[in-house]
Structure formats: structure tokens, C-alpha cells
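Just dropping this structure here.
The other protein chains are all here in position, but one chain of the complex has been omitted.
For reference, chains read A and B in written order, and residue numbers begin at 1 within each chain.
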Amino acid sequence: MAAQRCGQEAHLALPGLEKVTQFEGAGSKDHVPGQLTSLLLAPCSYFLYYMIVFFQSLISGILIGGVYALIGIGLTIIFGVMRVINFAHGDILMIGMYMTYFLFTVFHIDPFVSIVITIPLMFLFGAFLQKVFINRALNALPQNQILLTIGMGLVMSNTVMLAFTSDYKILTTTYSSSSVEILGISVSEPLVVSFAITVAITAALYWFLYKTDMGQAIRATAQDREAAQLMGINVKRMSIIAFGIGSALAGTAGALISPTYYIFPQVGSVFTLKAFVITVLGGMGSIVGATLGGVLIGVAESVGGVYIGSGWKDVIVFILFLLVLLFKPSGLLGTSKD
Amino acid sequence: MAILKIQRVSKFFGGLAANSDISFEVQQGMIMGLIGPNGAGKTTLFNCITGYYPPSRGEIVFYNKRMNGLHPDAVCKLGMARTWQKVRPLARMSVVDNVMVGALCRTNSLTKAREMAMEQIKVVHLEQRLDARAGSLPIGERKKLEVARVLATQPKLLLLDEVMGGLNPAESEELIQLILDVRKLGITQMVIEHNMRAIMRVSDRIVVLNSGEKLAEGNPREIVANKAVIQAYLGESDA
Partner (left out) sequence: MNMKSLTANIRGIATLPLLLTVAAIILLFLLPKFVTSTYALHIMILIFISVIMGSAWNILGGYTGQYSVGHAAYFGVGAYTTMILLQYRHIAPWYGVWAGVAVAVATGLVIGSICFRLRGPYFVLASIAVAEIFRVSALNLPGLTNGAEGILITEVPPFKIGNAVITDFMSKVPFYYIGLVIAIAVILATRLVQNSKLGYYFQAIREDQDAAHSLGINLTLYKNAALAISAIFTSLAGSLYGLYVGFIDPGTVLDLGLSVQIVMTCIIGGIGTVLGPMVGAVVLVPFSEALRSNMIAQALIDSGLVKEDSPIGTFLKEQLSHAHVLIYGILLVVVILFMPDGILGFIKKLLASKRKETA
């Protein structure tokens, strides 16, 4: 997507690597080295270049995959607890991006620090959406629920557009385009920081869901709503909390990517679609699955973008999505019944 | 004449055998009862026979035609129709339209389908409810509607999956009468039922399933006297 300012593509602009692509374009036949030594060494260095390109895209993929995992986990928790597919998920992420943008430009709070403000605000926003809108449609046809959330997403993105115009906004930090070296491979610095935060948040979330009473109650509701209700779990409250957590995670993901992406009102739809792909890949409702699905999609996009062309990377993701839906509808980790 | 032959049919889900090595035959014109405790594999066997999934092993032969791998719609066209344990009315369509959908299996004309539907609606005594939405019917009438709908597909063999489930004694009595009326039309029936008194009354022959295996087969009198059956099934229920 054009929306990404400096991600995996940016690293390919390094001088050494440009050569590789040039060689590739020219074809090895036309390349006649003058000296014997270079003739012997050439395959070796091509190999090295290819390996570097590969590992660079792999690592970028894993790093961006961490953020995708947050988006996916948010969607999967909402689906698990309420059986509602949230089409406004990307738009919630977009709101998180704008929140981060204004905290940065108005109050000069670093995007990675501002998540301590974004997370609770987005939680409240999500809880509000659930209580006022989603809750009224819990018994509607699943298709109508989808349309409801599509409508909510349209309202969000267009309200933001009315308020702040549809201009692209850029959040430039001192480190937006700097990079760090890991094992000789250079990687965008904001991606590394955001990945570290992602890991911390995911770990905290796992602790919450698996070790606390409320987390257990949420998982129980996700597993069997009726049984949970019979066991005295306040299902309504769990739904509100789940939607809050899902929104907080989407908002956080928005905050984390805001230093590297263009910020505009329609940015959400791309992420909504990605979020589905991730959750379906991991198996709807599975938190572990969504984590792995996120990383997998990040890698598929990044590696696919390098080898097939960045314009086609969304197509790769959607084809992967259709294949999983058709042949492994319970997700890559799921156990199918037949 | 045996119209349906179940030959060593097994069905596995993952490693679990829902049906294992089941064989029996259904003779023309008879009512075959299929009983067994919950989870014995009765509905699974119905699903295998009617094409919802292929059996893992064994053969299903209907009028000398191998049925394995046929889809439910093809099975229906060959003259085998089923009802569902949990009734499935086409909720927003009227009673007569529901039955017409069944009849359209045999004709392309709506007029002809309507005539055929009216005939079957008379068989189940739902003439008073022609234009009611199927979703608004009480449970007893929904069960009758489902029978009328499958009868309209002109089956040679009818598979009824717990048509008396959830009904009060008076309604059950009506359905018993209905099953007997259908037999008079010359349609062979295979009936899954938990209501023991009913099944003993209507069945010519009974197959007992337990944990996916065939435990016994015989006429009602033999089944009632069968020790293994008493132990495995009748012993633990109050029937």
C-alpha cells in the first residue's frame, strides 16, 4: 500500500542492494566480468546479496507482523466474545493514529510514550461503541451485524475527514527514518521500538487473559457464551470489556505505526481487511492463532513485496486468505472436523 | 425386497468412530426403527445415508445403486428424503410455499407444484394453515410441515429423525398416526425415535445402535427381550 512511508521498501534503497536488483534486471548473460577472479567470486557475492535482501525483508516482516498481531488479537477477542465481526476495526485504529498525531503535535508527547494515554481512551471509546450500538444488534443476522459495523466505520472515517480534511498527515519524529543494525542487517528504528512495545503488550495481555479471574471469564465467554452465563459470568459486562480491549489494541497499533505511516481518514479500510485475514488465518477467536497470523502476514507481505513487487503484496495476502478460508476454514492452527 | 442395504458402514471423525461396521437391510414397505442412547450414532448414520458426508468405509446401496459420494440433492432426487432432528422450516416462507419447494423437486411448473403440495398438506392435516409463515407455527405443526415437505418430494424411502421429539403425548399420538398413514401410501420408512412406546408400536423391525456399533436387530418383541439391549439401553432409561 502506498500508505507506508518507510517500511520494508525503504531499506531496499540502500546502495549495495540496488546493485542486486540491477543485476537481476539486466540478466546475468549480459554481465561479462573482465577478470577471472570476479567471475569466480561473483556468484558468491550475488548469493550474499540475495541472502541479505531476504533476511532484511524477513526481519521487517516479523517486526511489522508484531503490530499486525495486536490488530488481529483485538479483532479475535471481539469475535470470540460476541460473535460479531467488527468491520470498524481499522477505523478504530485510524482514530488511534489521529489521537497519537495530536498528542504529538499539540502536546509534544512522543508517540511511543503517548500510548499510556491512548490505551485507556481507546478502551473507553470501544466500551461506548459496544454499549450504545453493537449491544443492540447481538441477536441480528450476522450479515446485518457486519453492515452495522461497516456503517459505524463510515461514520468514524468521515467524521474525521470533516474535522481534519482528507489531507495526509505526517508525524515526523527524530527517529522516523533512522535505522539500527541487527546482525549486520539494517532495520528501521521505529519498527524495532514498536515491536518491543508490541511484545510487552502481548505478554501483558496473555497474563491478563490466562492468569486473572476476569481474563478467564472473558475466555470462558468466548468459548461458550451460554455456558458462561449459566456459570454466573456477567456476559454483558464481558462483552463491553472485550470490545474495549479490542479497541484499545487497535488504537495502540495505530499509535505504534503512526511514525512510519501516512495518517489520513481512509487509512483504516486496509487494516480492517488485514485484520480479517490475520484472524481467519489463526482461526476465528483464537488468540494464539491471531498472534502467529499477524507475524505470518507481516512476513508474507514483506517478502512477497520484495520478490513479486510491492503493488501486488495485498493480492498475495488476499489469495492466501481465500486459500485458508477454503481449505482450512478453522485456521492454520485449528483442528478440522473431517 | 430389500430397497436399502447398509453394508459394513463406518464413519470416523478424527480418530473417533461415530459408526463402526454397521450392516442391515430395509425391506420395501416396512417401518424400520432405529434406536439407541444419545451419542449412539443414529443421526450420523442418517447423514451418511442421505449424503451429508460420505461414509469412511462400507457401502450404502439403494435400489441396487451405490449411494456413496452422492450429494443430498441427488439422494433426494433418487427417492430418499429425510427430516431433521431439530426442525428446519423455511421460516419466512408460507406453509404452502414450504411444501411447494419439496414438490418442485419433481416438476418445473408452479401450478403443478401447488397441486402436489396441497395433496401432502391434506395428508398431514395442515389445510387450515396454508398461508401462515412457517416460522410462526407451533412445534407440533412444524414437525407435520416438515413431513409434508419431504412427502412432496415423492420419496420411496422416508427417513424421520425424531419427529416426536419435544411433543406432548397428544401431538405424539397424531404423528404416530401420521407415520402409519404414510405407510398406507406405500412409502418405506426408517424412524429414529426416543419415544419407546411409539417406536415399539409402529416399527416392523428395529435396529439398536450403541456407541456407534450395531447391538441388535429384530422385531419389537425380540428387541424388548434382548438382554444386551436391556443392559446397554433400556436399563439406563426409564422407558
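The working rule: a contact is a pair of C-beta atoms (placed from the backbone, for glycine too) under 8 Å apart; a residue touches a chain by one contact, two chains touch by 3 or more.
Nothing here was measured: the structure is a model prediction, and the numbers come from that model.
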For the chain not depicted, the shown chains it touches: A, B
Touch with the omitted chain, as defined above, among B:Arg8, B:Arg66, B:Arg92 or B:Arg197: B:Arg92
Residue in contact with the excluded chain [from B:Thr153, B:Ser172 or B:Ser203]: B:Thr153
Sites on chain A contacted by the missing partner chain, in the whole complex: 85, 133, 136-137, 140-148, 150-155, 158-159, 161-162, 166, 269, 273, 276-277, 280, 309, 311-312, 314-315, 318-319, 321-322, 325-326, 329
Missing-chain contacts mapped onto chain B: 50, 52, 71-73, 76-77, 81-82, 84, 88-93, 97, 100-102, 104-105, 108, 110-111, 113, 149-150, 153
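Note that only the chains that are shown with their structure count from here on.
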Between chain B and chain A, distance of the C-alpha-averaged centres to the nearest whole Å: 50
